[in-house]
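Note that one protein chain is taken out, while the other chains of the complex remain in position.
Coming up: chain A.
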Amino acid sequence: MSEQEFTITDLTRILLEGAGAGEGIDLGGDILDTDFEELGYESLALLETGGRIEREYGISLDDDIFTDHRTPRALVAAINGYLKELVAP
């Protein structure tokens, strides 16, 4: 199985599908280092986002994924870590 890559584009798409975007928030802008909380996503929005990532990529995320990775950049890197393990356990 070849390695998939998870990008910021994938993340913003999943965020929009599962939780939408707040008023005045442009997910297409430079959000890589902005905390999810500042982007208007509370724990439930992140739970929904995590669930959607798990479903789509066939991975199982740690319960602490969003407390350990609070920005899109950190999360994208972490998800890619999971995807790497998937092909080379």
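Convention: a contact is a pair of C-beta atoms (placed from the backbone, for glycine too) under 8 Å apart; a residue touches a chain by one contact, two chains touch by 3 or more; residues count from 1.
Convention: contacts and distances are computed from a predicted model.
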Answering from "Beta-ketoacyl synthase", "TonB-dependent receptor", "Starch-binding associating with outer membrane" or "Glycerol acyltransferase": the UniProt protein name of the missing subunit is "Beta-ketoacyl synthase"
Among listed residues A:Glu3, A:Glu17, A:Asp68 or A:Glu85, the absent chain is touched only by A:Glu17
Had the left-out chain been drawn, it would touch chain A at residues 16-23, 25, 40, 44-45, 47-48, 51, 54-55
